[in-house]
Every structure is written in structure tokens, then in C-alpha cells.
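Have a look at this one before I ask anything.
Yeah, one chain of the complex is gone here, protein chain that is, but the others are all in their spots.
And now, chain A:
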Amino acid sequence: MERIYNHILQIAGNVIMVEAEGPKFAELAEVESAHGKSLAEVIRIDGEKVYLQVFGGTAGVATNDRLQFLGHQMQVPFSGALLGRIFDGKGEPRDSGPGLKDHLIETAGPCINPATRVMPSKMIRTGIPMIDVFNSLVEAQKISIFSGSGEPHNQLLARIALQAEVDVIVLGCMGVLYDDYLFFKEELESSDAINRAVLFVHTAADPVVESLKVPDLALAVAEKFAIEGKRVLTLLTDMTNFADALKEIAIVMEQVPSNRGYPGDLYTQLAQRYEKAADFEGAGSLTLLSVTTMPAGDVTHPVPDNTGYITEGQYYLAGGRIEPFGSLSRLKQLVNKETRSDHRGLMDALIQLYAAFKEALEKRAMGFKMSPWDQKLLKYGDLFEAKLMNLEVNITLEEALDQSWAILAECFEPEETRLKTELIETYWPKAGHHGST
């Protein structure tokens, strides 16, 4: 059946409406206008009226343009030939390679049965003490980097990607600057990692709506690799741009906005993507690391806020460092028990002391006299920031733990640290002076 229509009845924002019989919900169509072809997707059916969002944008679309329904939903080709390739937000090649049309798989497929999931149990070592010691990254985790604008989030993302031992890297870019795209490309190419990577890139110059499909394309490919036994690291940057595209469509569709203009289903939309992270029993795994920029650095903004409730933690990037407060890896307890017996106790004690250091700083800023205890805290805080928080530091977990004991011994008496006696006896550096208990 030829399903071609030449009469577009309504064009508003990036949504068009035609009267048609037979289209299915979420079916794709192709709009051919004087400015080229664009994909569109059915987002609402009301009697004969069929509403479609046009990925290429509606600028230049005329009421008599040709619209053809394609009879299928969004698909993506899948094969080993994807590795080393770069695609755009529609799944078309962005590099000079050939278009792939074989082995099409469904995107945004069904959700994973919780009963088949296995608990993530393998730590991904990054060489960054603020991650390895305090908030270990775990294989099959979904976690986001919360970042203000101007922070080196994409650099951090690339560094983790290149250092992590994984089989496949899938990178999805939404609304990133062209420079950032080039940065990722160069980083991957310079280390040969490009040969195990697939890129879906939507830059800030492309039509906004086109970014909507990037997470689905990237995750469908990643999931398939994982089912085939590969350990896949999926990177999505920047999810705030994705949410903004959702907002745009929702407003055009006259949906009642819930919070700062975002649609009421923002949580669900984000969760459906993030929940693709999983460890498949007897097969591979999908780890999802994303970037969520916080508009005006506000963590209570709907996008970071909803993300925080969905992901298994977040790395809070501020001032070029991963902040210990606000950062969290919910899965760290699954891996930091087996690393070294002092890992957990030390982690808590260091943070509690760092919190006390922050209070001492406040006191000092208000001009109060520093007590001997405050003096100790100030010394500790400076060492902590220089030797552990600094993103330049690249040491193994064990080195970082030893480093921590050295810092504590330099600043405190053992019982001031709130550490269990047992741990102090084993790990407190003997050379330092020993307090009496």
C-alpha cells in the first residue's frame, strides 16, 4: 500500500499534522521538502489526525510537501561493522564510511526483567582517588556527572572511557559543541580506542529534535553488544540537552508543564534510558556514564534533580574537582568490601573530617579564633585537597588509601579520627607519633 500524503494540515514548532488512515503509534515517516528529506515520528493519533515530530525541524516544510509513512518504527543497524564508525542523530553516517542497512534492530525496546538482573560486582578502576576511594565506579552502574557550565566534564568523561577496561565504548552526543565532538574523536583516535567505539553525534548546530533519538540509538546498540557478551561502556553527553528537546516537543503539543516548563513525564523518559544499564547473567554488561549540566549550577533544577533520583549516584564536578559532598556512588558498597579492609572505614572517616574542615573554614571566614582542633582540621583539609581531590592525581586505589593514612597521621591523634581501634592498630603509620588511649 502506498502511503503517501501531500497535504500537511498543521505545522507548529517541529510538529506537523496530517489526516491519514492507518499509521501506527510511533511509526516513522519521511518528509520530503525543498530543503531535503527528514524523518518524522508519529507522536499522537486522534481520530484521523496524526501528529508527527519532524527530526530535521520544520523550517522550510510546505503544506504540499510529500509525506510517506515507512511502516516501521525507529531502527538501527547492528553488526561488528559499527565499530570505529560515527553516525548522526538519525543513525546516518557522519564519517565517510558507507551507510549500513542490514541487521536492523528495534530501538527503545522492552525493559529488562528485574528477575534476570544480577548484582553488579566488578569495580571499574579509574585512577582518580575521588572516584576509586570515595565513590567507586561499578560495572553495569548508571551514574551521571553533574557539572556546571565551563567545567571539564567532557574531559573527565573521556579520561574515564580511555582508562576503563571495557570491550566496547558507545558514545552518544546531544547538542555538544562541534569542538567537543572533535575532542572526543581525537582522544579516541589517538589511543586506538576508536576501533572499539561507536559514536552517535548530534551537535549544537544540528536540528534540536534530532537529538531525541541519540540515547535510544546508542543504547540499543550498546544493549545488543552486551547481550552478545561484551562489556560495554555507554557515554551520554549532555542529557540536559536531551531533556530540553523533550520540553520543546511537549510545549508544542500543548502538554501541561509540571516544573519549569518540563513535561510531567520527564522522570519516566530519563529513567527508561538510564535503566538500560544492566549486568546480564551469562552475557556482558552495559555501564552508563552520562553528563548532566546543571543550568546556573542549580542541582535542584528539574533535569539534575530527576536524574539524581534515577541514577545510581553522581559525580559532582565543581571548580574543576569532584566534590566529596553531593557525589555519591550507590553501588560502591558492592565492591569496596573486597578491596582492602580499611577502605570503607577510611572513606567515612576522611569525609567526616573534611566536613569538619569545611565548618572550621566557615568559622575562620567569620573571623573567629581558631582552636587547636580547628588548626588541625585546617591542615588536614589543605592536604586532602592537594593530595586526593586534585584531578591531576592519577594513582591506584591502594596508593590512595596509603596516602590517606599518611595524611591522617600527619594531622591527628588516632582516636580523633573516629576510626575503629582495630583499623588504627593495623594501618596507622608507625613512624608518626602515636597517641595514647
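For the reader, a short list of remarks on this structure follows.
To be clear about the criterion, a contact is a pair of C-beta atoms (placed from the backbone, for glycine too) under 8 Å apart; a residue touches a chain by one contact, two chains touch by 3 or more; residues count from 1.
One rule holds in what follows: contacts and distances are computed from a predicted model.
Set against the options "ATP-grasp fold RimK-type domain-containing protein", "V-type ATP synthase alpha chain", "ABC transporter permease" or "Cysteine desulfurase", the UniProt name belonging to the omitted chain is "V-type ATP synthase alpha chain". Contact with the chain not shown here comes from a single listed residue; of A:N64, A:S96 or A:T300, that residue is A:T300. Considering the whole complex, the residue from A:H35, A:R117, A:R321 or A:R340 that touches the absent chain is A:R117. Touch with the chain omitted from the figure is made, among A:E30, A:E228 or A:E275, by A:E275. Residue positions on chain A in contact with the hidden chain: 21-27, 44-48, 73, 108-120, 140, 227, 255-259, 263-265, 267-268, 271-272, 274-276, 278, 280, 283, 299-300, 302, 305-306, 308-310, 312-314, 325-326, 328, 330-331, 333, 337, 344, 348, 351-352, 355, 362-363, 366, 368-369, 371-373, 415-416, 418, 420-421, 437, in rising order.
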